[in-house]
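Moving on to chain A:
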Amino acid sequence: MGALALTACGSSSGGSSSSSGGGKKTYTIAYQGPLSGDNAQLGINMDNGVKLALAQATGLPFNLKFVDSDDVGDPAQAPAAARKLIDNTGVVAVVGPAFSGATAASEPLFSQAQLISVSPSATRADLTDLGFTSFVRVVTGDTIQGAKMADYVAKGLKAKTAYVVDDKSAYGAGLSKFIKQGLTSGGVTFKSEGLAPTKDYSAIATKVVAAKVDALVYGGYFAELALFAKALKAAGFKGAIVSGDGSKDDQLVKQAGAASEGIYLSCPCGGPTATGDAAAAQFEKDYQAKFNTAAGTYSAEAFDAANLIIAAMKGLGSNITRASVTDAVKKTSGFKGVTHTITFDQHGEGGTGEIFMHQVKGGKITLLGNVADLAK
Partner candidate 1 sequence: MSAAVLEVSDLTLRFGGLTSLDKVSLRHERGEVLAVIGPNGAGKTSLFNCLTGVYTPQEGTVTFHPDGGTDTAVLGRKPFQVNKLGIARTFQNIRLFNALTAVENVKIGIESHQKTGPIGAMLRLPRTRREERASDDEAFRLLEFVGLKARANQVAASLPYGDQRRLEIARALGTKPQLLCLDEPAAGTNPAEKRQLETLIRDISETGVSVLLIEHDMKLVMSVAANVVVLNFGQVIAAGTPQQIQRDPKVVEAYLGGGESDDAATTPPAKKVPPRKTSLKKPED
Partner candidate 2 sequence: MTTVDAVQRGSTWSGVQRWARRDEVRRAACLVALMVTIAVITGPDGSQNSPYSGLRGSLLSRHAIPFYVLAVILAATSLAGGRWTTAATAPVRALRQRTTGIVIPKPVKLVALALLAVLVLYYPTTLAPFWQTVLVDQMGIYVLLAVGLNVVVGFAGLLDLGYIAFFAIGAYTTAYFTDKLPVHPPFTLNPFFVFPIAVGAALLAGVILGGPTLRLRGDYLAIVTLGFGEIVRITAVNSDAITNGPQGAFGIPHFSAFGYHWTLDSLPYYYLLLVVVALVVFFFRRLDDSRVGRAWAAIREDEVAAAATGIPTLKFKLMAFAIGASTSGFAGVIYASKVGFINPDNFPLLLSILVLTMVIFGGMGSIYGVILGAAVLGWLPNYLRDYVPAQDRFIYFGALLIVMMIFRPQGLLPSRRRSRELRLSELGIGGADGTGPIPGSTQ
């Protein structure tokens, strides 16, 4: 994809550059994440988000190029993918890595190269405590999301009993760990179980129904949840279903159909944005226009990550190096993204800590509000 995307973006972002001649320097912003394998779709969502940001970045004192590096979302392939970007001396910043495992495997290299990596989606709690010097993320970590989901189940839904299921992915298991902690402190009795990703969830659905719980809390991605929700509906589950950001995707509605109705979806994203809903709507529209498909999970975060990098670069004048960009990005404060206003703390956490609850209503994912307000 690299070569194709490069020319595509080069021509769109460089509309002005070709006329202004060789005076401007060209820098590359990269993306690292899965572009093949089972998780390709999530990665492509983000890849497109970055491409869109770069295509829209015009009138800059420099030219921008784009490259992407496929790590398949696999920690084993991540170091090589990261190395590929580090070797490319034009690259001054990276959006990604997308997955937590790949991030853990890549970050030592990025830190060594002083190449900033802004992850739009790696939510694993401890990533910002592992001593990486050039890692920031724009999403809120799982610690907070898990706790807030539990809060919402306990106080918002007033559930007494729950079933916590996760997909045993690094993301899902991490999230469910914090959900369980939150439920315990919230006084909700719960059972928990891991879910080996497959297609037929009728057995576990039967089990959940038999447990007669008020709520099912799920940690994992939409693909599994869609089938699981269908199976739950078929088995006659009457309780509430609550899931996290990995499931918040229009594909959930599309794939689960009527079974998705009423599912609660928490996300560090999707709150009222600093720039107003208009910007978010515009982003959705532009994305649809450029890629002929709706923006997916983490497309907007990737878009924001790329834009905040560009903003940081703009502030540097002519002194654009990896080190300077790293410093500038880490100091980002009050950047108005389409997802939320981003400020990185000293650990590199750029999430707001606010979690917004959504619900599928009439086949649309609609915002219910900030969990802090809903679960009082």
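Per the selection procedure, all candidates are chains of the complex that A comes from, given by their letters.
Everything below uses one rule, namely that a contact is a pair of C-beta atoms (placed from the backbone, for glycine too) under 8 Å apart; a residue touches a chain by one contact, two chains touch by 3 or more; residues count from 1.
Source: prediction; values computed, not measured.
Any copy counted, the candidate of 1 or 2 that touches chain A in this complex is 2. Chain A makes touch with candidate 2 in their complex at residues 1-4, 35-36, 40, 44, 68-70, 73-77, 79-80, 83-84, 86-87, 101, 104-105, 108-109, 112, 124, 126, 130, 168-170, 172-174, 194, 196, 292-293.
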